[in-house]
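For this view, one protein chain was removed and the others were kept in their places.
As written, the chain order gives the labels A and B, with residue 1 at the start of each chain.
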Amino acid sequence: MLRKAKSSVALILAFVLIIGSFSSIALAQDYSGNYAMVTFLRGSEFFNWAFMGMRDAAKMLDEDIEVELRGPSTWDATEEAQAIRQLTSRGVEGILTTAGASQTMVPAINSAIEQGIPVVGFDSDPVHSDRLGVATTDQFKAGEKAGEEVVEWLDGAGQVIVSTHFGIEYLEQRMNGFKAGIEGSDVRVVQTINDEGEISTAESKITSAIQKNPDIDAIFCAHGNPSIGAAASLKSLDKVGEIDIMAFDFAKKVSKEIQAGNIRATVAQNPYLMGYYGMIMLWSANQETEVESRNEPFGHVPPRIDTGVSIVYQEGIDQFLNPPEFVSS
Amino acid sequence: MGSHLKYYVNKFVGTTNIGLIFAIAVIFMGLSYFSPTFLTLSTLEVIAMNYVAEGIMALGMTIVIISGGIDLSVGSLLPFSAILVATFFNMQMGMPLAIALTLLISITIGLLNGFMINRLKADSFIVTLATMIGVGGMSLILSRGGTISGFPIGFSYLGLGRIIGVPLPIFLFFVFALIIGVLLKRHRYFYQAYYIGTSTQAARLCGINVEQFRLFIYSFNALLAGVAGLITASRYLSAGPNFGVGIELRVIATVIVGGASLSGGRGSIDRTVLGMIFLALVNSIFIELGLPTYWKQVVFGFVIISAVVIERYLRVKRTGVEESWQDFMLTSR
Partner (left out) sequence: MSQAIIILKEKREAQLLLLNLIIAGLLAIFFPGSFPNPGNLRALGVGMVYDALVAVGMTYVLILGGLDLSVGSNVALTSVVTTLLLARWGITSVPMAIAMGLGLSATIGAINGAIITGVSLNPFIVTLGMMAIARGVARVLSAGFFITDLPASFEVLGNASVFGVPLQIILTLGIIAVFDFLVRRWSVLNRAYFVGTQPDNAETVGINVGRVIFVGFIISGLFSGIAAIFLSSHLGIGYSQFAGGMALRALAAAVVGGADFTGGKGSVWGAFLGVLLLALVSNGFVQVGLSAYWEQVVNAIVLIIAIWAASFSEK
């Protein structure tokens, strides 16, 4: 009796689940694109900006171009490489990619190029690959700029806590840049914290580190998430204004904290432009260009477009307070 | 005649995961209908290659799970072995020595798992969780948080080379699957896994050396994870601490979807291979059909729950045996 009841429950459930699977596939309406963007941490605000730029450029170039977003929701570069391989075998017209780890993507990118699919880098440059060009901000220089700015804040002497996520290549580059930026001054990094990418971990460890180093003057966050935790920490310790935070990127919450004065400034790259230029570069790789190409059979692609980096303070933050709305793809 | 046929059909249904075969067939047909490029050798190859590390690790995990244990540490063993071999190469070590040392260290970590489970009389879940955290930390220390490259040219053969036209990793997967599958079915030592998984105490009473088997199986599992790490390093010609984040759960899901039971005593290599093919296909659906990538996890979750629900339904229907989910891990010590 019980057995019968249970097996019918199972049958009904199986049915519901199958319907569920199919309807969720159907809900996710067909979005087959001819150009693809491949990112790690898919869905972070930063890459959403970039994807918006790519979409806008695509619309400008040709109404019929469709673009799609691919890649893992983690920091795993091997999954990015897998996505590139699969897109290659499906036969897209171009791939715009950022590299979770630059070496890791090389074989996949080179094989796409070999098969006649243009690949352009953006943001974190897959520098060792045969990618046709790159639209980016130099991560080292961005970190260096942050370092120099912090030196200026502290008048050349002071103590800094740094929060980063260990094991991520481009964060490592920013850190090296930051260290180069403060070199020659009397600004010292007294403690480096592994925030593991989690906001509340960052908050807890930063709060503790401030107790350990009571003379701390500034906190540098190598990426966006810990700066939110750092701001929460300063608020709860009532040290806003006493300790300055240098954040990275302008996720909406970071912008709001800057507006509220809890974070002093952020290192702003321009992901929208990276996506925008990246799309144009891919497109021109598929055209016959006036300028002679260095990458036959592709059209000419400018090897490097620097989209710039700036330090944004409270007065300049308004333009960042309206990030692109939810993109459903 | 009819009853003979029924007998064989029943026997076939009894030994394999018929629901999964059906699901694989459906996905396969759907993909070939909707995606013009799916049914090409190169696409199938890419799909298989994108799940081959999970596949190889799932082979060892199958035996671990049959014997009533679980091994989370493989998740950080994969990047660790990749980083190890890269480190050795950067120390100007020769290829055979570097590979041998890497595998040896992997095996040692597996032995350590087995030793601690035996000695601390602790659950395999928590012990291997601790090892996973520790090994992950060692990866960070060795790599200094960055990606290591600089492999000798010949090393790329392991991940990118071919044997009789088949990519070497896929070839290796099938060779391993065949050997381990046959051993698990036919060889007395391997078959002990089923006895231990069904009841550790009964197995002890039958004179099976449970402790020794555990040492063996955890180091064997670690060895396979080490091999998967080498293949990954070779395929991407680099090694980083973030390689394969969360892969341990995908590996376990592969084994369970295939029809093994976490309470031990049930499962087989051919079922795991089916599970691997199934999840490799599911994994590829999104890019193949150009579906919005945000939904990927949602569908993945639905699919694994559906697969186990259907398998359970069919098995209960066939055998009439009702089990309680509370058999879960009861035999793991």
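Methods note: contacts are C-beta pairs under 8 Å (C-beta built on N, C-alpha and C of every residue); 3 or more make two chains touch, one makes a residue touch a chain.
Just so we're clear, the structure is a prediction, and the values are computed from it rather than from any experiment.
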- Query: If the hidden chain were put back, which of A:R85, A:K205 or A:H300 would touch it?
  - Reply: A:K205
- Message: Looking at the full complex, which residue from B:V166, B:L183 or B:V308 touches the chain that isn't shown here?
- Response: B:V308
- Omitted-chain contact residue, chosen from A:S124, A:Q159, A:Q191 or A:T307: A:Q191
- Considering the whole complex, which of A:K59, A:R188 or A:K252 touches the chain not shown? A:K252
- Query: Can you name the residues of chain B that touch the chain not displayed here?
  - Reply: 72, 116, 119-123, 125-127, 129-131, 133-138, 140-141, 144-145, 249, 252-253, 256-257, 261-263, 294-302, 304-305, 308-309, 312-313, 322-326, 328-330, 332-333
- Query: Which residue numbers on chain A touch the omitted chain?
  - Reply: 6, 9-10, 13, 41-45, 48, 73, 166, 191-194, 196-201, 203-212, 214, 228-229, 232-233, 235-237, 251-253, 256, 323, 326-328
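The rule is short, and it goes like this: only the chains that are shown with their structure count from here on.
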- From the C-alpha centre of chain A to that of chain B, how far is it in Å? 31
- Message: Under the definition above, what is the set of chain A residues touching chain B in their complex?
- Response: 2-3, 6-7, 10-11, 13-14, 17-18, 20-21, 24-25, 27-33, 42-43, 68-78, 81-83, 85-91, 100-108, 128, 166-169, 172, 328-329
- Counting only contacts in the complex, chain B reaches chain A at residues 35, 37, 40, 42-43, 45-47, 49-50, 139-140, 143, 145-147, 149, 156, 160, 232, 235-238, 240-246, 284-285, 287-295, 297-299, 302-303, 305-306, 309-310, 312-313, 316-317, 320, 322
